[in-house]
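A single protein chain has been removed from this complex, and every other one stays in its place.
Chain naming follows the written order as A and B, and within any one chain the residues start at number 1.
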Amino acid sequence: MGDTSRYPELRRRLSPGWWTANRHYAMYMVREWTSLFVAVYSLIFIYGLSLWATGSRANFLNFLKNPAIVGFGLVALVFTMYHAVTWFYLLGAISPIKIGRSKTKPWQALVLNLILLVIVSYLAIWLLVLR
Amino acid sequence: MKVETHKVARLHAILWGIFSLGGMIAAFLLPVLIYMTAIAYPFNLWPFNGTKDPSFLITGHRLGALFIFVTIAGSLFHGIFRFQSALTEVGLLKYRRALEAIGYFIIFVGIIVLAYYLATWYLNGTIS
Partner (left out) sequence: MSQNIATIRVTRYRPEKDSKPYFQEYKVPYRQDMVVLDALNYIKAEIDGSLTYRWSCRMGVCGSCGANIDGEPKLTCASFLHDFKGRTITVEPMANFPIIKDLVVDMEDFMEKLVKIKPWIIREKETPPEQGEYKQSAQELERYSQFSSCINCMLCYAACPIYGLNEKFLGPAATALAYRYIEDSRDQGKDVRFPIVHEMEGVWECTLVGECSVVCPKGVDPMLAIQKAKILGATNAIKSLLMPRGGR
């Protein structure tokens, strides 16, 4: 079976555009590229802190109000939420919990973790700002 | 018979563990941070619709420094790790070593700088 000396096999490899072939692959690529926004937002935030370090607190706060930064932040939030939603779904897919005879489904983990996200977010705001 | 040697990629396993932790952080903590800094504060929405500003950074809220560090460091690690991997999937597989080097360098510098600023704030009550 392995002797290909007499006839050439046709080797096929994926092109860089492989992910456009179907919807599943395309959604996967979008999911992975949310990481770009997460990383860039983090770097921009660190840059903002540096304005404070080399200037004053007002520099940092003005930076936060800069329209370009706000715009990017909004886009980053959309992609971060997409990351969160897909992450929660994956958590459900990789840890099915047996309850009696049936197993938990990924969408149930998604709902549970979204509720958890709301709780954690409120806790964060309460602990950091309202208290 | 071909004898192959297989070596457990221990370092990568640990880095993957950190990446996973970063994913949890980016999913649970990053949304509220972005909400506070890009929506609530610039548009004077709750909880910044009164006199407060992202003051968890300066009024002695050491918890704020910790929160920022965990959220930004975790998100940075996760984002860079995953993006570098995503780049190898769109045709840049042969540059993987270079991408990894650049990625970890950015992570390293970013986290050191972040830790320095936040440690300064934690100890002095202000970053500058």
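Just so it is clear, contacts are C-beta pairs under 8 Å (C-beta built on N, C-alpha and C of every residue); 3 or more make two chains touch, one makes a residue touch a chain.
Predicted model only: the values in this text are computed from it and were never measured.
Considering the complete assembly, chain A touches the hidden chain via residues 1-2, 4, 7-14, 18-19, 21-22, 24-25, 28, 32, 90, 93-94, 96.
Mapped onto chain B, the interface with the missing chain covers residues 4, 6-14, 16-17, 20, 82, 85-86, 88-89, 93.
In the analysis below, only the chains that are shown with their structure count from here on.
Remark: chain B residues 23-24, 26-39, 41-42, 47-48, 52-58, 61, 63-64, 67-68, 72-73, 75-76, 78-83, 85-86, 89-91, 106, 110, 113-114, 117-118, 120, 126-128 touch chain A in the complex.
By the touch criterion stated above, chain A contacts chain B in their complex at residues 15-16, 19, 29, 32-33, 35-43, 45-46, 49-50, 52-57, 60-61, 64-65, 69-70, 72-74, 76-77, 80-81, 83-84, 87-88, 113, 116-117, 120-121, 124-125, 127-130.
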